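Would you mind keeping the following structure in view while I ask a few things?
One chain of protein is taken out of this complex; the other chains stay put.
Showing chain A:
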Amino acid sequence: MSTATTDAQDLAPVRTESLAELLIAKERPQRPSALSASLTFGWRAILKIKHVPEQLFDVTAFPIMMVLMYTYLFGGALAGSPREYIQYLLPGILVMSVVMITMYTGVSVNTDIEKGVFDRFRSLPIWRPSTLVGYLLGDALRYAMASAVMLTVGIILGFRPDSALGVLAGVLLLLVFSFAFSWVWTMFGLLLRTEKSVMGVSMMVLFPLTFLSDIFVKPETMPGWLQAFVNNNPVTHVASAVRGLMEGDWPAADVAWSLGWAGLLVAVFGPVTMRLYNRK
């Protein structure tokens, strides 16, 4: 009982005069552009990282674990030595980890959407998708961090890319693809009722999508039906493109496929997400 009373007494009184001044100011600035609103929501995502830095665990510890585990687990058997193997593995495991991290977008949308603040965002006269785009922009920053961490660990373990520019281009391509892929999760985040079900669905989609690719081994040794899947898996295209870029090549077809998939994902899941968002 004492808390509430002291609380009310501690609170400075409302200053009606300053309040009046604020209320008189009727000037209303121009509404922000779509880009500006999205960037503002991106800033919100960054502030959240700042206040809850623990959430960076999945973009630091998890990727390091992935690199170490698979390099030493498969290295000897598949390429003679971990040092040999990481040359092939790192671009792929980078793609795998970042694509897996995208599912947290769905989880955070799902937990956030129930909060009252979403009602406020949705009652603002702004470009509707900007709230969600802001999430994805904040997440892009997380993906970039994960990429930097993994490349650093890789280089320590002996990964030697052929082109620094290629590394940058590869990471950029990966970010573009992940941004597009995240719309799948924003959709599930809005569609499913609980955080757990979002996680469950994510795993169902992500495990086959990332493992049944050319990330760990070249598809040549696989049975025909599996090759058919692997060769048409968007993750294979992205992994091949990133690998090629980091080797200093210009894998035009794979880059085109990756961007094509990205475009398709946004075109399909973007509108579905927005439809759900508007109805929520």
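By our rule, contacts are C-beta pairs under 8 Å (C-beta built on N, C-alpha and C of every residue); 3 or more make two chains touch, one makes a residue touch a chain; residues count from 1.
Here, contacts and distances are computed from a predicted model.
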Which of "ABC-type xenobiotic transporter", "NADH-quinone oxidoreductase", "DsrE family protein" or "Heterotetrameric sarcosine oxidase alpha subunit" matches, in UniProt, the chain that is not displayed: "ABC-type xenobiotic transporter"
Option touching the unshown chain, where A:Pro32, A:Pro219 or A:Gly270 are the choices: A:Pro32
Hidden partner interface residues of chain A, rising order: 1, 3-5, 7-9, 11-26, 28-32, 36-37, 40-41, 43-44, 47-48, 51-52, 115-117, 119-126, 279
